[in-house]
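Just one protein chain is left out here, and the rest sit where they should.
Letters A, B and C mark the chains in the order given here, with residues in each chain numbered from 1 onward.
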Amino acid sequence: MPGLEDLYREIILDHYRNPRNRGELESPPAHRSEGFNPLCGDEIVVYLAADGTTIDDIRIAGQGCSISQSSASMMSAAVKGKTVAEARDLVKAFKAMMSIHEHELDGEDGAPEPAADTPELKLGDLEALRGVVKFPVRIKCATLSWNTLANVLNEIESASSRPQ
Amino acid sequence: MPGLEDLYREIILDHYRNPRNRGELESPPAHRSEGFNPLCGDEIVVYLAADGTTIDDIRIAGQGCSISQSSASMMSAAVKGKTVAEARDLVKAFKAMMSIHEHELDGEDGAPEPAADTPELKLGDLEALRGVVKFPVRIKCATLSWNTLANVLNEIESASSRPQ
Amino acid sequence: MEARMSLDVARIKADFPILRRQVRDGRLVYLDSANTSQKPQAVIDAMAHYYENSNANVHRGTYLIAEEATAGLEGARAKVARFIGAASEREVIFTKNATEALNLVVKAWGRSHLKAGDPVVITELEHHANIVPWHQLVEEIGIELRWIPVGPDGHLDLTDLDRLLDGARVLSFAAMSNVLGTILPIDRLVAAARAVGAIAIIDASQYVPHVATDVQAWGADFVAFTGHKMCGPTGIGVLWGTEAILDDTPPFLTGGEMILNVTKEGFTVNELPWKFEAGTPPIAEAVGLGAAVDYLESVGMESIREHEVTLTGYALRTLTERLGDRLTIHGPAEPAERGGVLSFVVDDIHPHDLTQVFDQYGVCVRAGHHCAKPLMRSMGLGATARASLYLYNDEADVDALAAALESAADFFAF
Partner (left out) sequence: MEARMSLDVARIKADFPILRRQVRDGRLVYLDSANTSQKPQAVIDAMAHYYENSNANVHRGTYLIAEEATAGLEGARAKVARFIGAASEREVIFTKNATEALNLVVKAWGRSHLKAGDPVVITELEHHANIVPWHQLVEEIGIELRWIPVGPDGHLDLTDLDRLLDGARVLSFAAMSNVLGTILPIDRLVAAARAVGAIAIIDASQYVPHVATDVQAWGADFVAFTGHKMCGPTGIGVLWGTEAILDDTPPFLTGGEMILNVTKEGFTVNELPWKFEAGTPPIAEAVGLGAAVDYLESVGMESIREHEVTLTGYALRTLTERLGDRLTIHGPAEPAERGGVLSFVVDDIHPHDLTQVFDQYGVCVRAGHHCAKPLMRSMGLGATARASLYLYNDEADVDALAAALESAADFFAF
């Protein structure tokens, strides 16, 4: 589709057609969080099993467009087996790629965040989503699963910092 | 003042400078009602003594512009000694002169009310206020005391229809 | 195939400057009027003319342009009153949009008249604007919210209506669904509400722009709609109510304009309609809405409706013929029973991806839940694509949509 090559990369369509880690986990013990894109109706549920600080398993449920589904699929593949801290860095790196700099007054002159804040990580397959930035409306689709993951990670951290 | 001859007739300025029936009545027994023009801040208080169906005395307090004050002054002179029913007719006739036809959808094409509704009364001095119609904002000034009077008349009627 | 049309759509299109715009190397094909309508030049010019000649605050000034501004605002009110068949312009309240109008009803009338356990009946196809304010009353005072279900044909399922309405204090419903296009059985619903002593509230946001409306004939208590969907500007909506119920409703937003008197101890409210209009009203927007009413009347609401029924029929046929089984169009099959709102899904292509492809062809269609999530859930859908028609659309627009659909179907056919 002329004009949409940057959006619909082959690898994205592949993840959309064959989503990885699709399904549910029993919760509890797994952590569970829902995310909504109020604008187009996408809904995502992230199930995450972490025994200690490692992400042992992750599953994705819900429905959405090719971008939100493929992003979720790639995200699940990328964080599975990683530590919570590593997953956090990935979230940051991914959102930075999506041009989202938190706590920034993003007017036209908003200066980009210092690079120091943005972990230099290999995003691998996820790089394919870089083209989404040219389609501002779709950024919310691409980041939906990541924001939902971030909520789960927060939950895990606050649970582990609570006195047992 | 060129352009304002129709508004500021000599008789109006006379009533403004020398308001008739200015003051208060002890209430009760006199009826009392307040009127506000929310647009320019005019306030009027009408005191009315009616023993039976005749308006024995009427007094006007409050403050306002030349139009609202002179209209109130003329109104008080016109209704003093009249019956409640006669006063009602005067209210109607005066409002008709002010181009106010009640319960009319007053868009541009709003047909004037049938003349039958408008009692043919000699308005006397009050005719001097006819020029106010050319100054739509001032119509509310001119009618303020009349609306307040109408409230008092309603009060009297509902009181007299109540079982003693 | 050229269907007989009563409107000269080419001439109407010329009235809307945005439709001359070229996007992505083609013309703009605007098919999202259920979301917001485009504006004719006459409306845009009326507002510019107001600002360039008569801008002043209303009801306050004692000078020429303030009188002109007041006449502009109140003249627009009279036009709207006539347009919807109100008994008097005292019944026409300007709000900022339909959402504020419905919130006013719920928060001013509802909070002062309802108590814990009082049943309020709405339908499953309501827009969030006619749902969430009621949810707030559930939380706040414990009213009971009941839902009239929607059948698979896109019509209300009224089997249990009597039971649902039993003891109800309120029946509130959309005159036309913004997702399915369904025109609701307004007379029957209002009569059913009356029969149990409930008040009737109609969200006519999708109806007033498209079908000649007579609020007195409906016999409801409140009717809400919004300016930007009827060729008018953003920033203005309308609440109509009978004088009786408006008199019996306490003020909502408060401040300037809506008072007769304020002291340190309290306040007295102004008369209708100003009692419900706090602060500086949307003056230029009212002028624009008045011009929109003039425009719609000059075209004729009957002709607009006829045109839309014809074009909806054409769209239903064309899309089905060209896309075949892969396409599902939701809502009533019969054009006469619906407005020109077509929600559809294509197998294996998410609506958001569909509309992304459409955009490449300049075709503007919305994808999502259309602010009607309970309906979407009851239909088992996450999202639909929704094309919606208005007086400036023609068969060429529908053809452009069909072509874009085919192209998307090809692209995503793996």
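To be clear about the criterion, a residue touches a chain if its C-beta (ideal position, glycine included) is under 8 Å from a C-beta of that chain, and two chains touch if they have at least 3 such contacts.
What you are looking at is a predicted structure, and each value in this text was computed from that prediction instead of being measured.
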Candidates B:Ala30, B:Val45 or B:Cys65 - the one touching the absent chain: B:Cys65
Residue among C:Ala14, C:Ala87 or C:Leu253 that touches the chain left out of view: C:Leu253
Interface with the unshown chain - residue positions in chain A: 36, 38-40, 43, 103, 105-108, 136-137
Residue ranges of chain B at the interface with the undisplayed chain: 1-4, 7-8, 13, 17, 39-43, 63-67, 69, 135, 138, 141
Sites on chain C contacted by the missing partner chain, in the whole complex: 17-18, 21, 23-24, 28, 30, 32, 35-36, 38-39, 43-44, 47-48, 51-57, 60-66, 95-100, 102-103, 127-133, 135-136, 138-139, 145, 147, 226, 228, 233-237, 251, 253-259, 261-264, 266-267, 278-285, 352, 355-356, 358-359, 362-368, 371, 373-374, 377
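Please note the rule applied: only the chains that are shown with their structure count from here on.
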Top-ranked pair of chains - ranking by C-beta pairs in contact: A-C
Distance from chain B to chain A - Cα centre to Cα centre, in angstrom: 73
Between chain B and chain C, centroid-to-centroid distance (C-alpha), Å: 44
Where chain C touches two or more other chains, by residue: none
Residues of chain A engaged with two or more neighbouring chains: none
